[in-house]
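Yeah, one chain of the complex is gone here, protein chain that is, but the others are all in their spots.
Entry: chain A
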Amino acid sequence: MSSSFEKHQKRRLISSYFSVVLSIALVLFLLGLLGLLVLNAKKVSDHFKEQVVVTIYLKDSAKDVETKQLEKGLAMADYVKSTEYVSKEQAAEFMKAENGEDFMDFVGYNPLQNSIDVHLKADYVTSEHLEKISEEALSKNFVDEVTYDNDLVNLMNENVKKISFWVLVLSSIFTLIAVLLINSSIRLSVYSKRFTIKTMQMVGATKQFIRRPFVWKSVRLGVIGAVLALIGMGIVLYYVNKTFPELGLLNPPILVVLLFAFVFGLGIMITWISTHFATQRFLNLKTDELYY
């Protein structure tokens, strides 16, 4: 029959382990999310960059063959992601749908032009490339005008640079916090056992023999914490991927697997190293020094 003391002890143990596991899980979870952000930062920025549209307005005199040839040429270019021909009738329809009224009723005719919307590949969405592409298109005599939001492009490129830098800084700080938090949780839990550790030394146990169960127990807590963090990351990844499938968060899967393995490994490594050093610290102290 287990006594009430044993039950009480077990409860105390479980609750103290619970806080260690929870702190490991939360910290690794946050770190994992940041890892996902770092992995997908380029994808996210590419996604927004590729929304930038370069519109090539064609003169009314442009021949069908010329238009088709231009569109085909653009579609085959390295820097183009997609092209879309928008006829003046389609453009009028869009405007009508957008404004809720038919402007042709009071203008009397369709003043819009046929155009080609060009979406560029993210790497080419820079002022220099856009200017080059624009000049190339304008060199054709049936092209009337090329428009794009140059300020937006500049702002976007500037922000992407800034965000990438801060994400990296934040990741480093988070990794440091992760290590420090887990380390301090483990040190506290080892500290509470410092007299037990000393007693074990007094009866002739070697440092390695004493350290082993402490390290093993912490690594087990680290594994549980890491698994909880991975479950959390999995759930977040599932819902974000469901909401923004165009970001392709799970591609390539190997990177996601590597990130999960990294978080899992980090959980084990931090707990292992922290426990090793925390235990070693008390193993190296003389009995009298334990009271300071």
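Please note the rule applied: a contact is a pair of C-beta atoms (placed from the backbone, for glycine too) under 8 Å apart; a residue touches a chain by one contact, two chains touch by 3 or more; residues count from 1.
Going forward, contacts and distances are computed from a predicted model.
Think of the chain that is not pictured: of "Tryptophan synthase alpha chain", "Potassium-transporting ATPase KdpC subunit", "Cell division ATP-binding protein FtsE" or "SoxAX cytochrome complex subunit A", UniProt labels it "Cell division ATP-binding protein FtsE". Only one of the listed residues, A:S19, A:T147, A:S172 or A:T196, touches the absent chain: A:T196.
Considering A:V38, A:V53 or A:A205, the position touching the chain not shown turns out to be A:A205 (whole complex). In the full complex, chain A touches the hidden chain at residues 3, 5-6, 9, 195-196, 199-207, 209-210, 286-288.
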